[in-house]
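With one protein chain removed, the remaining protein chains of the complex are shown where they sit.
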Amino acid sequence: MAPAVSLTTSHGIPPPPRRVERWGRVWRQLRRNRLSLAGSLIVVSLLLLALAAPLLGLASPVKLNIGQRFLSPGPGHWFGTDQLGRDVLSRVLFGARVSLMASLLTMFGAALPGVLLGIVAGVSSARISGIIMRLMDLLMSFPPLLLAVAVAAALGTGTRSIIIALGVVYLPRIVRVTRGVALSVIAQEYVMAAQALGSPRWRLVVRTVLPNCLSVVVVQLSLYFAEVLLAEAALSFLGLGEPPPTPTWGNILYDSQKYIRNAPWIAFFPGCAIALSVLGLNLFGDAVRDAMDPRLRT
Amino acid sequence: MPPLLRNILTRVVALVPILFGLSIASFALVHVIPGDPALVMLGGEGTPQQVVELRKQLGLDRPLHIRYLEWLGRVVRGDLGESLYNKTRVVDELIWRFPTTLSLVCLALLISVLIGVPAGLLSAVYRNSWVDHVARLLTLVSLSLPSFWLGLMLIILFSLKLNLLPIVGYTSVVTDLWSGLRFLILPSCALGTYLTALLARLVRSSVLEVLGQDYIRTARAKGLRERVVLFRHALRNALIPAVTVMGINMGILLGGSAVIETLFVLPGVGQLVITALYNRDLPVIQGLILYISVLYVLINLVVDLLYTYLDPRLRFG
Partner (left out) sequence: MIRRGWMRWFAAGFLGLVLLCGAPGLAPAGTVLKIAADGDISDVDLHMTTHYLNRVVLLNVYDMLFALGEDMGPRPSLVDKYTVSPDGLVYTLTLRRGVKFHSGKTLDAKDVVYSLTKMQAKGPRSGQLKGLIKSIEAADPLTVKIALHEVNAGFVATLANPIAPAVIYPDGEAERQGGTITKPVGTGPFEFVEWRKDSVIRLKKFAGYTVDDRPTSGFTGKRLALVDQVDFIPIRDSSVRAAALERGDVDVALSLTQQDVERYKGKPGLTVAAKPGVSFADLRFGFKKGIFMNNPKLRQAVGYAIDKEEIVKAVTFGLGKPAPAGIPIGTPYFGSVHGNDPYGKPNPEKAKQLLTEAGYKGEEIILDSHLQPSVYPEIAVVLQAQFQAVGMNVRVRTLESAALQTTWDGGEFAFFLSGLSPRPDAEIYYCQFWESTSTSTGYKNAEYDRLCGAARKTLKDDDRKKVFTDLETLLRTDMPWVPLIYLAQVEGWRSNVQGWQHWSAGYARAWNVTVGK
């Protein structure tokens, strides 16, 4: 029996079941497994809180209130206040919007060109494929930190720069995965048969390669989402994040370092938020992967 | 020539075009982005004329391709040049900082092996018991903690509140083993937590997979003691994927865990990456990129060799 939380990447791809069947299985899997349910719950509540933040009647996350600085957590300010008197709870919730949005945009920013490039690399001639993959190898060897600083230097620090930098870092990984899937799909007998029967190439690609790639990429993305969230926080922590006064989880942590002894709560809560989100996303991602992995069909 | 040697050579040879590409890309990149080492050195205290003067003195006004070719020429001779910022030789800087990063990573690795492997093993053996559930929960949580946040929390707890561990006056383990270790405990815990969790999961799933195999049943049927079955057969085979993943992670970490080193003020390679970037210290940046890529390939090589050693099927296949 396979472990409830699996780790290895999926291997061979048999012909894909129909779309509806697949998502139905995901749903069943999710409901069955308590951990993945917990994970999904966390993710969903996080998203809801982030979306609803402006409507919750919280204190302003950006308005200065010098008289109220460094209040420790308690009624009125459940997470305390920071060095400029702003409510930390409010900042964490508003920060969720930026951090989650940044991660989502990074994912899509990497996935769109990534899937395209990967499919092209998978179905094209060896020469084109080779060029693309060499480029991807180069990109992958490039130290991500250097790239992030370079983009921040060119475009100014901020979420946009982080999205671009991280997007570029994850692009080659997605291209690789997609290409692998594309290759294995077109090697399948039914595809070769269809081709022999005169099916136009592009239609084959769209109907067989694309759906497979998408499902695999979705699984990969759900794994990467957590990583990206952490990376965004790490880069902000180094000072490359959104300039003040906009809060992001990473830049709240960055500011908090100075005040770590007087006001450790400024560092504690955003970190918990990150940890919780990453936990939820990991669980959720594992569940999605388990559900999509045909080997585990029980 | 023996296949192993050929494999190694192929790898090394494949590295060269990548290094080439990387060095060109980084050279170009650092120039394209705004930022000038002369300006950084003057720190905003200088007039525009002084900036021009300094650029000339640093040789920064020569055309890009000339500077690149000059750099390339020196690299081939083993000279990575000098830091623009403080005139130390890049090679010296790397050599001086490497032991710190190495000791940090090794300690983190050690922690992860000492805790992660037994945890994963126990989890697998006592599957679905409370031991397993607790271990898996801890593992999951540990995988989610941002390392720099963990580092901050550890500093607050151990250094500031409990006053147990020192913060200042980092001593390299090369000079003084015991003191050096004290400064490395917290950062390696911060770094090692993720590795521990990763390893625990890997070991658990690998062991489970192996335990279901035929040859285990055979071993048991032969009457071998459970412990022998476990350690000699199950664990050994389970370690193979673990070694790969850990190797890759170690390679990445040796490139310098910039965030942890910055937080704990450790003079390692990671911190150099950040300082060099901020100073636009091009020779150092180029040197670092070379170093990171070569290291990465070397580690992969070692991992593959270990893999071959551990898996007898590969050795003789």
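When the chains are written out, they are named A and B in that same order, and each has its own residue count from 1.
The definition used in the following text is that a contact is a pair of C-beta atoms (placed from the backbone, for glycine too) under 8 Å apart; a residue touches a chain by one contact, two chains touch by 3 or more.
In this text, all values refer to a predicted model and were calculated from it rather than measured experimentally.
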*Which of these, A:L35, A:A152, A:V181 or A:V288, touches the one chain of the complex that we don't see?*
A:A152
*Using the definition of touch stated at the top, determine which of B:I8, B:I24 or B:L39 touches the missing chain.*
B:L39
*Name, in rising order, the residues on chain A that touch the hidden chain in the full complex.*
63-64, 66, 83-84, 149, 152-154, 156-158, 239-240, 243-245, 255, 257-262
*Since one chain has been left out of the picture, which residues of chain B touch it in the full complex?*
33-37, 39-54, 57, 85-88, 96, 159-160, 163, 166-171, 176, 263, 265, 267, 278-280
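To be clear about the criterion, only the chains that are shown with their structure count from here on.
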_Centre-to-centre distance between chain B and chain A (centres being mean Cα positions), rounded to whole Å_ = 23
*Contact footprint of chain A on chain B as seen in their complex*: 17-18, 21-22, 25-26, 29-30, 32-35, 136, 140-141, 143-146, 148-150, 152-153, 155-156, 160, 201-202, 204-205, 208, 212, 241, 255, 258-259, 262-263, 273-274, 277-278, 285, 288-289, 292-293, 296
*Taking the complex as given, what residues does chain A use to touch chain B?*
1-3, 5-8, 35, 134, 137-138, 141-143, 145-147, 149-150, 153-154, 226, 230, 233-234, 237-238, 253, 256-257, 260-261, 264, 267-268, 270-271, 274-279, 282-283
